[in-house]
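With one protein chain held back, the other chains of the complex are shown just where they sit.
Labels for the chains are A and B, by order of writing; each one numbers its residues from 1.
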Amino acid sequence: MSDTLNGQSRLAHHFVDLQQQKSAATLGMWLFLATEVLFFGGLFVAYTLYKLKYYEAFVAGSHELSITLGCVNTAILITSSLTMALGVYGAQTGRKAFACNSLLATLALAGAFLVVKYFEWSAKFEHHLVPGPDFQFDVTHAAAVVANPELLRIEHVKMFFILYYIMTGLHGIHVVAGIGVIAWLYTQARKGVYSAEYYTPVELVGLYWHFVDIVWIFLFPLLYLLGRH
Amino acid sequence: MQGGLKFFPDQASTMAGPVDAFFFYLVGVSVFFTVLIFTLVAVFAVKYRRRPGNEQGAHIEGSKLLEITWTVIPLGLVAIMFFWGAKLYYDQERAPANALDVLVTGKKWMWKFQHSNGRREINTLHIPARTPIKLTMGSEDVIHNVFVPAFRVKQDVVPGRLTTVWFEATKTGSFHLFCNQYCGKDHSRMVGKVIVMEPNEFQAWLAGDTGLPPVASGELLFNQLACNSCHMGEGMLRGPSLAGLHGSRVALLGGGSVIADDDYIRESIVNPAAKIVDGYQPIMPTFKGLVTEEQLMHLVAYVKSLEAPSGAKAGAAETTSGATLAVDAATTAGQ
Partner (left out) sequence: MTTDSAEPKYPEHTYLNDGYSLKSWLLTKDHKRIGILYLISITFFFALGGLFALLIRLELLTPQGDLMQSDTYNKMFTMHGIVMIFFFLVPSIPAVFGNFLVPIMIGARDLAFPRLNLASWYMYMAGAVFALYAIVSGGVDTGWTFYTPYSTAHADSHVISTAVGILIMGFSSIFTGLNFIVTIHRMRAPGMTWFRLPLFIWAHYATSLIMILGTPVLGITIALVGVERALGLGIFDPANGGDPLLFQHLFWFYSHPAVYIMILPAMGVISEVITCFARKVIFGYGFIATSSMLIAILGFFVWGHHMYVSSQSEYAGLIFSALSFLVAIPSAIKVFNWTATLYKGSITFEAPMLYVFGFIGVFTIGGLTGLFLAALGMDRHVHDTYFVVAHFHYIMVGGALMAYLAAMHFWWPKMTGKRYPEGLAMVGAIAVFVGFNMTFFPQFILGYLGMPRHYHEYVPEFQFLHIMSTAGASVLGVGYLIPGVCFLWSLIHGRNAGPNPWEAKGLEWTIPSPPPTHNFEEIPVVTEEPYQYTSEASSVRHS
């Protein structure tokens, strides 16, 4: 790594060289993602336990979710991972316009994800599928989809929705945070801050964004596809 | 016994001796290592204090032999601790079959007890000496914990499930009973006593002022709640026969099986959907909210009291659920 004038100014005082600075930042991001895995891990443990306990109710709850919207969102996120990767590639190879456009596309897709999510959630709200005193769930309606409808308990369906909102909500917060940092990357990229010598921030945000994507890849089958054949 | 200045708790149950013996082993190991370390530190500190002629320590980087020694010896000692502790735990977990049943309900902030003939008491528990007692415990609100120091027993009382603990008192007298799990404002007042009596005195006491025995009250409930409409009668039943259920192995829908213990029976009533008996439709309604924790225990007591019919019903069982019930009947009959 050559200490170009541009690069030199990015070197914080306490690092010996850019190489060290970059490897520190990268390790930091990986460790951060490790904590994120454990953060979600607690929720996945709770989900697994209650799914085993209240399987029928979880299947019924799952059938209330819209597979179409879920699939659309999965597609959107996967595509956004691709555009993000292209953004990193653009920055790496010093193609400013390409990098900027890719980041912009990622932002758009992330926004689209949230819009779909918004419609999904508001539909649930209208159907009183919000855990709380007003929670309503039509057990007879669900009878068609579960093997043993008599097993359904409304409070267990409620548990499904509690976990649904918390898990997708926490994921949603990560998407919002992602939008924030990608927008910041975009403004920096526009200013031409990134070059083949210095593109660490783009790369690291890319890692984060792929992580957000992967979490969704786990959430989608667990929440949307449960008990469907 | 209560009162007086003490440095060691009473030994008033069959468990107290073994637990204390183990305690002394642990104290022995601890004292040995504490004395060893203190002595070594003190001796080295004095002997190798800095003074003219000893301005610098010796260069010793370590010794593999020593490291192995002080890894292996403690390992051996803790292995003994593990097995000894596990053995005691095993005994503490398994009540003798002939244990007297007492039902316990914890609620903020009192203890309710009920004996098998129906006699109830609050915060005081009378029991006979030299007789194994098994407490079956439920909570109406938060987690509590039954603790009788003189007996060396303790068990959480958890809402939403039944837990058990057993002991056999060896001495007559009055002993403390503490709630040992923090449960809110008057946690420290959720105390009571266990009064251990000679068995004949206990019988007299028990005959005193009785209500309906749990089994009888459970039977009443069983009829009132129309459990019998599905679980009793001749021929094809909607629900499995409950006779001889307790302690038997129940095959479940979708494979697997469970031993029908108290907690399973309780769960079957409040949350029948949790485990479905193989060969049946999950049509049993939940009785959660319809019965109190205490009534639940009565129902459980009643179901437990239903003995396996010898032969008579086995045929009927065969036709309803095939082999499983027959096996159950066979195993329970064999007990």
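Convention: contacts are C-beta pairs under 8 Å (C-beta built on N, C-alpha and C of every residue); 3 or more make two chains touch, one makes a residue touch a chain.
Just so it is clear, the structure is predicted and the values come from calculations on it, not from any experiment.
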Across the complex, visible chains touched by the hidden chain are A, B
From the list A:Val139, A:Ile162 or A:Ile179, pick the residue that touches the absent chain. A:Ile162
Which residue from B:Val158, B:Cys230 or B:Val291 sits in contact with the chain not drawn here? B:Val158
Those residues of chain A that touch the unshown chain are 12-16, 20, 23-25, 27-28, 31-32, 34-36, 38-43, 45-46, 49-50, 53-54, 131-133, 153, 155-156, 158-159, 162, 166
Contact with the hidden chain only, please: which chain B residues? 2-9, 18-19, 22-23, 26, 29-30, 33-34, 37-38, 40-41, 44-45, 48-50, 54-64, 66-67, 70-71, 74-75, 78-79, 81-82, 84-89, 91-93, 108, 141-143, 145, 147, 149-150, 152-156, 158-161, 163, 176, 178-189, 191
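Assume only the chains that are shown with their structure count from here on.
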Counting only Cα atoms for the centres, state how far chain A is from chain B in Å. 45
Could you pull out which chain A residues touch chain B in their complex? 53-54, 56, 148, 150-153
Can you check the complex and tell me which residues of chain B touch chain A? 271, 273-274, 276, 281-284, 286
